[in-house]
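Notes for the one structure printed next.
The complex appears here minus one protein chain, its other protein chains still in place.
Chain naming follows the written order as A and B, and within any one chain the residues start at number 1.
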Amino acid sequence: MTRASLSLKLAALAGLAFLHIPLLFIVLYAFTTEERSYAFPPPGYTLKWFVVVWERTDIWAAVGLSLRVATLATLIALVLGTLAAGGLARAKFFGREPISLLFVLPIALPGIVTGIALRQAFGLMEIPFSFWTIVLGHATFCIVVVYNNAVARLRRLSPSLIEASMDLGADAFQTFRLVVLPNVGTALLAGGMLAFALSFDEVIVTTFTAGQQSTLPIWMLSELIRPRQRPVTNVVAVLVIAVTFLPILAAYYLTREGEAVAGSGK
Amino acid sequence: MIPAILDTPAPHERTLRRLSDLLVRRHNLLVLILLVPPLLWLGMVYLGSLFVFLAQSIFSIDEFSGTIVREPTLATLAELFRPANFDILMRTVSIAAAVTVLCAIIGFPMAYYAARYAGPRAKAAFYLAVMMPLWSSYLVKIYGWKLLLAKEGAIGWIAGRLGLGPALEAWLALPLVGGPSLSVSYTGMVLVFTYLWLPFMILPMHAALERVPSSLIEAAGDLGASPGRTFRTIILPLALPGVVAGAIFTFSLTLGDYIVPQIIGTSALVLGQAVYTLQGTAGNIPLSAAFSLVPILVMALFLTLAKKMGAFDAL
Partner (left out) sequence: MHANIDTALEIPAVRFAGVARHFGAVKAVDGVDLSILPGEFFAMLGPSGSGKTTCLRLIAGFEQPDAGHIEIFGEKVEGLPPYRRAVNTVFQDYALFPHLSVGDNVAYGLRVRGVGRAERDKQAREALAMVKLTGMESRRPAQLSGGQRQRVALARALIVRPKVLLLDEPLGALDLKLREEMQLELKGLQRTLGLSFVFVTHDQGEALSMADRVAVFNEGRIVQVGPPEEVYERPRTRFVANFVGSANVLSAAEAQALGAPARPSSLRPEKIALMSAGASAPTGAVVLDAVIVDVSYQGPVRRITARTPAGLVLVAAVPAGQAGEIKRGGPVRFAVRSDALQPMESEE
């Protein structure tokens, strides 16, 4: 293999830096002593804002709501996304393509369209905004994440494994429990984690389905539009990075190991 | 010799077994049972809502009472072509195009390096380095840029230190792209969009480039093509489906976004903001629905073209 030219290496490195430097700045600002502006470099460093955030009940309430919504939306998406993947992974019937398009649509169309559409429907059916309206919206676009992960793994799963299981006396349910689930389990877990991260972070659809409730992203958005508590926002931003990074990292390693396991079946 | 075993399933399993018999024999029934719950959810909750909303684009609004007139008309759709509204559309599409081009330019060297030169470990690291920003919090990323772009922020400070302060001022003084500070300008908006959607461009581009066999590039070299010529005639055409696939994301995501323009943008609206204000404060749902049709139509057109170019293999 030939070596890359210097200019290509530099361009690639610059791209990587572009992707990561803004995140580093957020971490830096969490420690600044400056309260009223985004002055750089920070005039001094302190840990006191972490203490302030720790004592803010409104932020913890928002975190709690976000966590509850994400958990429930993920569970619904896991069930529906897995069913959809099971139905479509090897199906060859007429109408397969439009159906798989339907599963991808909530993430392909702009979030604002989904959000307003849901709000209109709630209004039409006189459903008041609640915890459940947020979950409903989130589950809708989380399905696709689970579906994509599950369908990819199911397609790699050798069909003869399922035949072998039935051949040895297992019925459809035993086969699902003893063969299919253990082999797609990590993909489902990864899909679930990504769905969780997606829901925990979602703001656009939530704006339209939350009413007066405040999830963590909604709280952040109001701070972004009208900054009133900059240092607190800085710390919350770091916390959000931490909460979303872990499941994403876990999902990455789960799918990688899963590939090794599924690939060894051959 | 293996002793015999008896096939005696537990009684409670009997019904399950019979159900299993049915599902194994009628495979289509199984597929149907699997698909019904997700289809019901998406069909009723999602498609239903979508239809209810978008269908209102053929209604109009009574200018005096502000109520929706439920009679089919094309007037609302025609309103999109009024100069003020048409400006919004053109502005948004131009921004989306600029973002797409920037993403392709910044992303290509990364995707190309990872596909052609990186070893397996470096490749895994690259993948993770692109995935992490892709999945990390959208608002936090915007927030990071707000920190960077603020007048007193890091970019201004670094420009000052490098003696580029006057150059930055000159750029901000330019008509269209400038503004009072980077955080209130189109330049800032395009930068933030580019940052947000860059991973969506890199991944399909990388997938497409991975599929260019290195023997092909070597063959072109053996046949006497210069590196530049090889790049233009072999690599670029083969990478194009990946770029188109990436552009689907960068374009669609930019068209529908209203948060970045709200935080980084100027007072001139883009499409997402128009939809947002029309359904909210203005209460003009029909026109809001009409605006919403634009990104959907643009994307449908885009997808049809992309499908013809085979861009989906790069997804």
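Here is the rule we use: contacts are C-beta pairs under 8 Å (C-beta built on N, C-alpha and C of every residue); 3 or more make two chains touch, one makes a residue touch a chain.
Note that the structure is predicted; figures quoted are calculated from it, not measured.
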Among A:V27, A:I127, A:M166 or A:L249, the residue in touch with the chain that has been omitted: A:M166
Touch with the omitted chain, as defined above, among A:T32, A:T74, A:Q174 or A:S199: A:Q174
Contact with the hidden chain (one of A:P41, A:G64, A:G123 or A:P182): A:P182
Residue numbers in chain B that touch the chain omitted from display: 2-10, 20-21, 24-25
Residue numbers in chain A that touch the chain omitted from display: 158, 160-161, 163-171, 174, 178-179, 182-183, 261-262, 264-266
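In this section, only the chains that are shown with their structure count from here on.
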Rounded Å distance, chain A centre to chain B centre (Cα mean): 15
Chain A partner contacts - residues on chain B that touch it in the complex: 7, 13, 16-17, 19-21, 23-24, 28, 30-32, 34-35, 37-39, 41-43, 45-50, 52-54, 56, 106-107, 109-110, 112-114, 116-117, 124, 127-133, 135-148, 150, 152-154, 156-157, 195, 198-199, 202, 214, 252-253, 255-259, 262-263, 272, 275-276, 279, 285, 288, 292, 295-296, 299
Interface residues, chain A side, partner chain B - complex: 1-4, 8-9, 11-12, 14-16, 18-20, 22-23, 25-26, 29, 37-41, 79-81, 83-84, 86-88, 91, 93, 99, 102-103, 105-106, 108-114, 116-121, 124, 136, 139-140, 143, 147, 166, 169, 171-173, 194, 197-198, 201, 203-204, 217, 220-221, 224-225, 233, 237, 240-241, 244-245, 248-249, 252, 256
